[in-house]
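Note that one protein chain is taken out, while the other chains of the complex remain in position.
For clarity, chains are labelled A and B in written order, and residue numbers in each chain start from 1.
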Amino acid sequence: MSTANQEEFINRIKMALGRPFAKSPREADLFGSEMCAETRAILERIKNRTAEDRKQLLETLIEAAGPIHLTVRACVDINAVTDAIAEVVLDKDPEWGDKKRVVAWRHPLIESLNLPAALSEQDVPVFFSDLQETDEESLRRRIIDSYIGITSADFCMADTATLVMRTRPGQARAVSLVPAIHIAVIELNRIIADLKELYALLKWDPQESKVGLTNCMTFISGPSKTADIEATMVYGAHGPREVHVFVITAEY
Amino acid sequence: MTKITTENYVAEARKAIKNEVLQRALADLQNRFGRGTAECYRRLPEGPDLRLRAHEIRMKDIENLDVVLETLAANIRKNGGQVFFAKDGQAAVNYCREVAHKHKVRRVVKGKSMVSEEIGLNDALIDSGIDVSETDLGEYIIQLAAETPSHIIAPAIHKTRYDVGSLFADKLDIPYEDDPPRLTRIARKALREKFLAADMGTSGCNIACAETGHITTVSNEGNIRMSITLPKVHIAIMGMERVTARLEDHDMLLRLLCRGAAAQNMATYVSYIGGPRTAHQADGPQEFHLVVLDNGRSRMLADEEFREMLCCIRCAACLNVCPVYAKIGGHSYGFAYSGPVGAVVTPLLVGINRAKDLCLGETLCGACQDICPVNINLPRMLLALRTKLAEGDTAWGVTAVNRKEKFLFQAWSWIIRNRGLYDVAVKLAAMGQKLLIPKGGMIRRLPPPVHAWTKERDIRPLAAESFISRWKKGIK
Partner (left out) sequence: MTSHKTVTLFIQCLVDTIYPEVAEAMVRVFRQLGISLTCPTDQTCCGQPAFNSGYRRQARFAAKHFIEVFEDSEIIVCPSGSCVNMVRHHYAELFENNSQWLRRAQDLANRTYEFSEYLVDVLGVDELGARFESRVTYHDSCHLLRGIGVREQPRKLLHKVSGADFIEMHDSDYCCGFGGSFAVKYSDISNAMVTDKVKNIMDTGADVVVSCDMGCLMNIQGKLSRIGSDIKVMHLAQILAC
């Protein structure tokens, strides 16, 4: 049934475009099947990025983060990140109820933080967002009851301070969405300049294009906000009210 | 289709003009966003001319829409999603109802979607006994108030904090509060419960990508993400034109969309959704449906005069600079689409005669085209619509609207070719105006059919002697 109405629908479009029932002419470059010079230059630039360049990108990121109420902190190593997260956990209170719970991605970088041990000092449980030890319903419940969600990110675009997160097993979407506070931990080399670089990588970089966008790729630029009442900007609408990005600057 | 009240343009406009609260809100909105967007374009690394390139890209996608849509559908299905092609609003609504029925859906949460307004989705679902909750704060407010949106991006712009405070106190049974941050907190809590309890989430699609097989949703609030992440079914409804062939074109279009819509460099959330959750993923909807809607768009596509309108990415920048919209507000346009975009799209979707006031009731000042992130020539299309209303048009089923006016312009066209006749006509008018007895050099009352001018304005009378006449006599 669905193919029949698709055919009818597409035929109506073909008629409208003046080529009824004809084989649609394939425009050679409609899907950009050949890499253009500009893209090549972009990929070269990314490949040849120096430590100095990366530091510069971090500066750009920090500058872009300010106006959108995003907190960015450079941390010299993994331990510094763990300490920083422990600080946030100590400082902040849950939005609903009293019990502090944290949920985190099952991700090598996040696992290396040893959060369960670190936060046990404050008696704060840490759950990982996969189905290894629990079922879907319980995981969902855990995420809903957590006040901090910890993720990594595939990339971070410096010019707009945007985290780019693809979806994989163990890396639930709701972790960066449902808890009131979102913490993202990334390595310095994950910071890229802008959308042009992102799309170039996703489409043309051999490793990245193999992964593709995945079935859910999310850009996050700071905490949620709205200006729907009298055009007054309010931070903290339906998504997280606070977002922190910790950037590990040590070379890995 | 949703309820259409385009015939009330003049009456609604009159009401809006008298509404001081609305007037202040619209002026404020335009000051902030209209000016802000123009400034954003200036600061683009490519400069404002990026809009011209964006226009080319959009036109290319539109002119290959058959291939682009087929590719999009194939790729989404490869990712495990389902695609339904809906020839009209009724087909789209029926499909959504069927999906809801199949999954025994009782509660739906909605991300903002003008297309869902266009097809009247809410009412159809409610009729099926389903609880429907708008989740965009502005849409949530007007849903509680049982009103329609007055702006594409800021639907509740016509409501003050006091209005919202009273509304929440009444409908949510809570103590009165009118501080926007606190009101937002209240809505956050109320809607969180809806998100967590919903069985199905719906969204629109800002701009899909055919080669990767993804739709995108763009928001600042996070409500769209909440609506399409937690429930087990996600239906996205998109106008058939809202798609690009290539991924890299999203760079330009996303940057322009965010600037056009809210004078931002980037919205808080952009989600690329390509299908339901895959095996071993911890969360996400189990089913993803994309409904691709025609509902009159193929007719626009077929007419080269109006094909350009399909380039629109529904950012609402044009509303933020339109001096007419600033006075009459969104409700005057009587349909899902208001402002300059509404003035062209609505007549083409609901009927040019039916929406004639939308075609005629602007000054063609051109501010809309200048601010459009894809440089759509809206004034040109308004003029084309006016020509159809003046002459009639068989292809679009338009009957000429003003016989008297046509007759007058016929007569005018004879006079205008002959200076002698012209002079006689002017002389007759000059004699006639003596009866109007100008006061203090100005006429205070004109006769029909032009008397509406002098309701609130005077007008300078014809000069005693035309310039040409003086010139003929020799000017110093």
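In this text, a residue touches a chain if its C-beta (ideal position, glycine included) is under 8 Å from a C-beta of that chain, and two chains touch if they have at least 3 such contacts.
As the structure is a prediction and not an experimental result, all values here were calculated from the model.
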item	value
In the full complex, displayed partners of the excluded chain	B
Candidates B:Val21, B:Ile126 or B:Leu383 - the one touching the absent chain	B:Leu383
Hidden partner interface residues of subunit B, rising order	10, 13-14, 17, 323-324, 327-328, 357, 360-367, 369-370, 380, 383, 385-391, 405-406, 409-410, 412-417, 419, 422, 426, 440, 442, 444, 449-450, 452-463, 465-468, 470-472, 475
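Basically, only the chains that are shown with their structure count from here on.
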item	value
Contacting residues of subunit B [partner subunit A, same complex]	25, 28-29, 32, 60, 63-71, 73, 79-80, 82-87, 91, 135-138, 141, 154-157, 159-161, 164, 180-181, 183-185, 188, 191-192, 195-196, 210-212, 214, 220-223, 225-226, 229-230, 240, 245-248, 250-251, 254-255, 262, 265-278, 280-284, 292, 294, 298-299, 301-302
Partner subunit B, residues of subunit A touching it in the complex	2, 5-6, 8-10, 12-17, 24, 26-27, 30-32, 39, 64, 68, 129-131, 136, 139-140, 143-144, 159-160, 162, 167-174, 177-178, 194-196, 199-200, 202-203, 212-232, 234, 236-240
